[in-house]
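Only one protein chain is missing from this complex, and each of the others stays in its spot.
Take a look at chain A:
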Amino acid sequence: MESVFGLVGKDFAIVAADTSAVHSILVHKTNEDKIMILDSHKLMGASGETGDRAQFTEYIQKNVALYQFRNGIPLTTAAAANFTRGELATALRKNPYMVNIILAGYDKETGPSLYYIDYIASLHKLDKAAFGYGSYFALSMMDRHYRRDMTVEEAIELVDKCILEIRSRLVIAPPNFVIKIVDKDGAREYAWRESIKDAPVAAA
């Protein structure tokens, strides 16, 4: 089962997600990136039905880009979150997207922010959030150790604590994770946490 979680720090926000792509009992790949970079200062970590996840996050990413092209200014994180929620809500009673989303962003005027958007279009602005079976462990660890205005180092320490719990306590635990960060300098990949690396393949 997929895990996505995130938290807000002093002037940044972090989103972490597992990187397993699973179909029934088969692991397709162990390096699937589930955290989409929406624009220069927004991250969208998503979990759920694989096809829906890719489709919906790309749809949101392209709409965010279109807004900026049309209007010359980027969407705020709050506006992007509300737009995303609206799209989920509109589809909900006809053809729902089975995707859970953690949207993190940095706005110059308001700083870092994090939004929890579940597949039935709930929207919550939060300091910390998590989805999936891993959320039982991630939320407990964050509830215990999270403080407001943490530094990047302190936040990564907490993220690693969460990953450790998920790895050790979840029966089918995802082996690898990706961590992305967004701050005033933009959204970017921060690190990978890999416990299983694919063996190097010999060339022909």
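Throughout what follows, a residue touches a chain if its C-beta (ideal position, glycine included) is under 8 Å from a C-beta of that chain, and two chains touch if they have at least 3 such contacts; residues count from 1.
Here, contacts and distances are computed from a predicted model.
Q: Missing chain, UniProt name, options "Integrator complex subunit 4", "1-aminocyclopropane-1-carboxylate synthase", "Proteasome subunit alpha type" or "Nucleoporin NDC1": which is it?
A: Not shown, but named in UniProt as "Proteasome subunit alpha type".
Q: Can you work out which residue in A:1, A:22, A:54 or A:79 touches the chain that's missing from view?
A: Residue touching the absent chain, from the options given: A:79.
Q: Which residue from A:24, A:71, A:95 or A:168 sits in contact with the chain not drawn here?
A: In the complete complex, the chain left out is touched by residue A:71.
Q: Considering the whole complex rather than only what is displayed, give the residues of chain A touching the chain that is not shown.
A: Listed in rising order, the touching residues are 71, 73, 75-76, 78-79, 82-83, 86, 109.
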